[in-house]
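Got a structure for you, questions after.
With one protein chain removed, the remaining protein chains of the complex are shown where they sit.
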Amino acid sequence: MRVGILGASGYVGGELLRILLFHPKVEVTCVTSKRHVGEYIHHVHSNLKGLTELKFIEHNPEEISDKCDLIFSSFPHGLSVKVLPDYIERGMKIIDLSADFRLKNPEDYKKWYGYEHPHPELIEKFVYGIPELHREDIKRSSLIANPGCMAIASILALAPLVKSNVIDKSRMIVDAKIGSSGAGGAPSLSTHHAIRFGVIRPYKPVNHRHTAEIEQELNQIAKDNVRIAMSAHAVNVVRGILSTCHLFTLKPITISDLWKIYRGFYQKEPFIRFVKDKKGLYKLPDPKILIGSNYCDIGFEVDEHVNRIVIFSAIDNLMKGAAGNAVQNMNIMLNIDEKTSLQMPGLHPV
Amino acid sequence: MRVGILGASGYVGGELLRILLFHPKVEVTCVTSKRHVGEYIHHVHSNLKGLTELKFIEHNPEEISDKCDLIFSSFPHGLSVKVLPDYIERGMKIIDLSADFRLKNPEDYKKWYGYEHPHPELIEKFVYGIPELHREDIKRSSLIANPGCMAIASILALAPLVKSNVIDKSRMIVDAKIGSSGAGGAPSLSTHHAIRFGVIRPYKPVNHRHTAEIEQELNQIAKDNVRIAMSAHAVNVVRGILSTCHLFTLKPITISDLWKIYRGFYQKEPFIRFVKDKKGLYKLPDPKILIGSNYCDIGFEVDEHVNRIVIFSAIDNLMKGAAGNAVQNMNIMLNIDEKTSLQMPGLHPV
Amino acid sequence: MRVGILGASGYVGGELLRILLFHPKVEVTCVTSKRHVGEYIHHVHSNLKGLTELKFIEHNPEEISDKCDLIFSSFPHGLSVKVLPDYIERGMKIIDLSADFRLKNPEDYKKWYGYEHPHPELIEKFVYGIPELHREDIKRSSLIANPGCMAIASILALAPLVKSNVIDKSRMIVDAKIGSSGAGGAPSLSTHHAIRFGVIRPYKPVNHRHTAEIEQELNQIAKDNVRIAMSAHAVNVVRGILSTCHLFTLKPITISDLWKIYRGFYQKEPFIRFVKDKKGLYKLPDPKILIGSNYCDIGFEVDEHVNRIVIFSAIDNLMKGAAGNAVQNMNIMLNIDEKTSLQMPGLHPV
Partner (left out) sequence: MRVGILGASGYVGGELLRILLFHPKVEVTCVTSKRHVGEYIHHVHSNLKGLTELKFIEHNPEEISDKCDLIFSSFPHGLSVKVLPDYIERGMKIIDLSADFRLKNPEDYKKWYGYEHPHPELIEKFVYGIPELHREDIKRSSLIANPGCMAIASILALAPLVKSNVIDKSRMIVDAKIGSSGAGGAPSLSTHHAIRFGVIRPYKPVNHRHTAEIEQELNQIAKDNVRIAMSAHAVNVVRGILSTCHLFTLKPITISDLWKIYRGFYQKEPFIRFVKDKKGLYKLPDPKILIGSNYCDIGFEVDEHVNRIVIFSAIDNLMKGAAGNAVQNMNIMLNIDEKTSLQMPGLHPV
């Protein structure tokens, strides 16, 4: 399978390359970057030095569809939606890492992203790419909308609970903490090291865009109208998301109930791990031990004092939160072992 | 005023010294440390080198009550309660930084701290030392129970709302993030740099002890039974607490309403600042700009999507969360300008 | 004394304000910033919120010389030299934090900074502002060229040795490590948090500009031609410089000799501390304990294995490396206690 990456000079592009250059079933044949045309990949992704002689090319759909069978689009939202229809027409397999085809309701793009969706007729063709929820659809589809990083962490944390109907779905708090790589590679005052280092900074206290996809997916599971109250915080790491979800129970619930709900929901999922230990250093999920890996670690606690459940989910935002999950989707689409090229655990300590 | 510090080798002790060595109205005459008897202060608090020739002495109540008029106790909880009655009897002014006299209900010590309070008769003599709530009582008292670091951040964030009766008091979420200095100076596996660096670690997902004092204080204001659902997280900084409070409104509320509630409640408080800006790098509170200062920065947002209010409060856990607030209490007790020796702003950038 | 700050929106400007707003003998009357004209200071320096109602004004020499008796210039090199002659003519006291008047030889500006010095006639009027070397000159002067951050750390480390004539002056290695605030406040790819975090990055392996001032000052002391071989590294902190100097001895030397050399040279210097302990956590200098303070900590070791001396000097680059030292210079010029407003020790832990 010949694979191309559109917009490959960003962090997600680099991470896709890190994974795909070692993938036994695919060959990366095209990588595009407007600013770096003609440059070797390792001039931008210095960690990849010595691993490939590929160079960035301009974005040219004709050439790319000639040379590739599948493309990952790391274009920003708003651009992907303009560029991808051409590839769709050419019958290519596409995994879009932007938000442009995640939301099923065309109205939502206006509300959450501020633009009128130019191709509402294409939206339904895309499968929302969370393998743990839509594996069968992904298998049959050739168009995938890869989820947002905070969205996938939160959906994986909440889906089992929402399905089991034990919580008040109108008051679901998601308090997310994220590293700086989540903000992308473009420098700004707010990401300047002297400013960004050491922060515990609220940055999207309300109206975070990922709310839309979280609610869409959970509504589908709940057959009900869930309400996500999300606030995001920037913390002093580069990679990692911890999503802390505070839920109120409708009736008393035990830890054992939660184990049943979560184990039942996720059974043999290869990239879901439960972290809830009584000893050791990692009694609950922490992205610290997931850096570089595709796992989503999930843990939970019951608060009898206020009829609350707390769910923690941790991911590497560039892996399960972006590139890793995208490759997982690709593997499923290609009908090969889902774990191919994704099995390396996180580094520790790091 | 001659001042002593019991248990002065810890981080709070060091911070008290940093402040008090420059205080124009007091002289530090005694500092105790079991492990460092006879050593110069700067062998433990290396930053203070050159500022004092004081040495650590053993804890000897007779000597200390001879040489001091007021003591700060940085002894751990369980020890303070054993040691302080002697000083109380001697009529000394005391500011206790442990939890031993914070809770008014003697039963609560068993529930939250696991010990039977040996001196329930003394509890009522202590004023819970949040100047913004109990200034008049502090003025008249000579015994102060200085609040817990997460407690003060959360109480200052929530008190105005609780008073104004606009939120559901049975479901108040406090999602706290704290730096490593909050764990004190004793090394352990979980605080080992290679392990603690880069974490976003849940560490008291339920049943955090500070819940007790937060509820006590808010109940008093609410004349009602509030319920705090608190979860704490360790993040990759040394100093700083951000307390993110998620509340559900009973009826629609506007930002302008919140401004009125908060401004009305805090009026001219010297160490409360409101941070809610439309431009600049610090639109909401972040402990990053408070490091070394005694301020508590408070900001808020309204989430119309779920009838939620989010309140953020940020402090330096060693200052407004411990030593700074303790000195503020002392200043009030001594009837001198409350801001004395506490006016330095946070370092920035740092 | 009415004081103005030119180019006050940068990190050094903020630090000057943090110090001067509490200085009992001066009043800050003017602060300029091209980009922030009309804005309150705390919109840029958020840590100063609540401390001043000053606003940034445009740079207008007429107005400024009317309202100020002394100015600090934080303009970048190349701009200071254009702007300051006007103020010199008006007889104002000036402390220039740029490099524009540091080098005595006009040729050196071309060599090290790439521009022809437009006012060579003014250079001699400026005193190179290291109080420990030029206190008497500073006292008598009204024009000060404040040293570069790495320069002052290295000069203070090496001056005693150079004077004592015990080392090979043709092979003096300075291996410097510095935090991100040293790069200033302008964001760029190389200072982007995701990129800058966690580095141990060589960034000026040869030809660092501060070499020129270090050699100038040491030559003067040595009455000889010293050669500095300097390499700088960016490390994962915001503030702080550690300058590690490797020197080769001409004849065997002992630790006791070094103590004599350093004590003899620095006698009662208020901001020089020697850090060379056998116990405790800070046996040698580390900027960690100097954050926010004006100290320069110096320590040393003798390596008998290779006839080497290692000297360590640590400073806070924004304090002794810039704003703090500038205020120290001002205090000396104003003939007031040199330590005024500069006595606060570093924060610890931080």
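A, B and C are the chain letters, set down in written order, and residue numbers restart from 1 in every chain.
Everything below uses one rule, namely that a contact is a pair of C-beta atoms (placed from the backbone, for glycine too) under 8 Å apart; a residue touches a chain by one contact, two chains touch by 3 or more.
It should be emphasised that the depicted structure is a prediction, and the values quoted were computed from it without experimental measurement.
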Of the candidates A:K223, A:K251 or A:K279, the residue in contact with the absent chain is A:K279
Considering the complete complex, of A:K49, A:K111 or A:R263, the missing chain is touched by A:K49
Contact partner of the left-out chain, one of C:E39, C:D257, C:D277 or C:E301:
C:E301
Quick one: say which of C:D69, C:D137, C:D175 or C:D257 touches the chain that got left out.
C:D175
Where chain A meets the left-out chain, the residues are 11, 14, 18, 22, 43-51, 181, 238-239, 273, 275, 277, 279-282, 289-293, 295, 343-350
Quickly run down the residues of chain B that touch the omitted chain.
11, 179-181, 183, 185-189, 191-198, 237-238
Chain C residues that touch the omitted chain in the full complex:
170-171, 173, 175, 177, 189-190, 194-195, 197-202, 205-207, 211, 227-229, 231, 233, 235-237, 240-242, 244, 246, 248, 281, 284-288, 291, 299, 301-306, 308, 310, 312, 314, 349-350
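FYI, only the chains that are shown with their structure count from here on.
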Any idea how many Å lie between the Cα centroids of chain A and chain C?
46
Cα-centroid distance, chain B relative to chain C, in whole angstrom:
36
Expected list for chain B, residues touching two or more other chains, is 281, 291, 349-350
